[in-house]
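Coming up: chain A.
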Amino acid sequence: MMRIERRIKYEGDRVRGFAKEIMSVSGCEQLQSCIQCGTCSGTCPLSIYMDFSPRQVVALVRADFKNEVLRSHTVWLCASCYACTVECPRQIRITDIMYALKQRAIQDGIYPKRFPIAVLAKEFYEMVRRKGRITETLLVMRLFLKTNWGAALGSWRLGLGMIRTGRFGLRPEHIERRAELAAMLATADNGDGKPKERQ
Partner candidate 1 sequence: MKYSYFPGCSLKGLGRAYEESLLPVMKHLGVELVELDDWNCCGATAYMSVDETKAAVLAARNLAIAEKAGPRDLMAPCSACYLVLNKTKHNIADFPEINAAVQRALGNAKLTYSGNVPVRHPLDILVNDVGLDVIKEKVVRPLKGLKVAPYYGCQTVRPYATFDDAWNPTTMDRLLATAGAEVVHFPLKTKCCGGSLTGTVPEAGLRLTYILLKEAVRRGADVIATACPLCQFNLDAYQDQISRRWGPARIATVYFTQLMGLAFGLSPEQLGLKRNFVPMKPLQAEPVTA
Partner candidate 2 sequence: MSDPNWQPRIVAFFCNWCTYTAADLAGVSRLKHASNARVIRLMCSGRVDPQFILDALARGADGVLIGGCHLGDCHYGEGNYKTLRRFQMLQRLLRDMGIEDQRVRLEWISASEGERVKTVINDMVEQLRALGPLNLPQRRQDWDREMTPPAGPAGNSELAEQHAEPEAAHA
């Protein structure tokens, strides 16, 4: 049986103000001047895996199709190589737009479940918040635990190699003045400088 799907979009599908919201993020102001030339998609090393190309993401954002954009896995495939940003003939900072979209997807909890990239970002964020530094091996282990046991087991050979070459550090790295960093990050949260307990 051939499955068919209605592909039309109604005005009600748009989330008015979404484009404005993204454009208000520092660095994303240029969004509006996109001429849909496709340089971003053409330059992007990962666009070949994306459901919407970076160019289409810009078009969707500009037309307020928030749900479509945030559900797309395009933003999670962005490797932050900045090729699109450097190449864009309209000097649109597409990488920064991708960041802004990732933030909103995480805020709204719209991202592919058990999708390792979003989990990685959150684990990274938490580790830095607590320790001030990253211990990559610990980070990767936590990532595997949370996403895919099988992959962790499959990578045993790589792990062995890292131990052999002395690159497998299990001693957690951290900074001395962790309280100072915590206070700073809390300021960014509330703006009053008083550390707020995170749940």
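The set was built so that all candidates are chains of the complex that A comes from, given by their letters.
One rule holds for everything that comes next: contacts are C-beta pairs under 8 Å (C-beta built on N, C-alpha and C of every residue); 3 or more make two chains touch, one makes a residue touch a chain; residues count from 1.
Computed from a prediction, not measured in an experiment: that's the story for all the values here.
Of the numbered candidates 1 or 2, 1 is the chain that chain A touches in this complex. Residues of chain A touching candidate 1 in their complex: 25-27, 45-46, 49, 77, 79-83, 85-86, 93, 95, 99-100, 102-103, 106, 116-118, 120-122, 124-125, 128, 132-137, 140, 143, 157-158, 161-162, 165-167, 169, 173, 175-177, 180-181, 183-189, 191, 193.
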